[in-house]
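A single structure is presented below for examination.
Missing here is one protein chain; the remaining ones are kept as they sit in the complex.
And now, subunit A:
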């Protein structure tokens, strides 16, 4: 698997009527990677996505997909892209199958067999010959995924893909995206304002605010990093104050919301636990009180005001 990025945004800007909507955004997404594009509403996520798929012209910079510029080599670039931009809008007066046929005809080399394969993949076999007007939102979302992957793109772009999905649907989508990235080496670019969702789905996330990227961070690396360093660890015990007394002289801690919080690395956690148990304190649970992406996100965008 080549490590050259599937999509590369280089100083991408968009100005509309004198206002800068997107300001010199640069990022790369590699093959086999699920990349999250995170930002509050109105930060410019959808505008960036529209530029990536050629629906909007760039005011500055360039976007390359598999080495082809979206500006000067549109057909070669876009043939590597599958996308859902905002809601998966389909022709409601056509059946699901006819909708897929419509898009299959527009990409060279998509066979009828491939259509059936994709239909099965998204679990729509039973209802594929029904009109889309009779579909639920979740079924439309599945059909949206089907049209996006039908031509085996190297880059899959999904704008707020979990909108309107129930928890089971979200989980299914998440598993499917990870599978696509792992098995077929697809680069997946997902935008969302649902932070916890991104945390579960993505390898890396970029945080966008007012049209500027303020941070790009690796989620997996962050998780690994924490296993070797001291962290805030929460002990759920029956007598937190007594527990604090037991640890006196060994570890420093505090009591917070009826639980004991200690800063410790992994081996210290084990020894603290032994001490507590030996002192006759019941330990109901131990967990790392790590910062979630949400905390980080709110921290980074703190003090943000709209406008």
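Basically, a contact is a pair of C-beta atoms (placed from the backbone, for glycine too) under 8 Å apart; a residue touches a chain by one contact, two chains touch by 3 or more; residues count from 1.
Quick note on the criterion: contacts and distances are computed from a predicted model.
Think of the chain that is not pictured: of "histidine kinase", "ABC transporter permease", "PucR C-terminal helix-turn-helix domain-containing protein" or "Pyruvate dehydrogenase E1 component alpha subunit", UniProt labels it "ABC transporter permease".
Here one chain is not drawn; of A:54, A:211, A:240 or A:253, the residue touching it is A:54. Screening A:89, A:166 or A:238 for touch with the missing chain picks out A:89.
Summary of contacts with the chain left out: across A:13, A:107, A:232 or A:268, the touching residue is A:107.
Think of the hidden chain as still there; on subunit A it touches residues 50, 53-57, 74-76, 78-79, 81, 83-87, 89-94, 98, 101-103, 105-108, 147.
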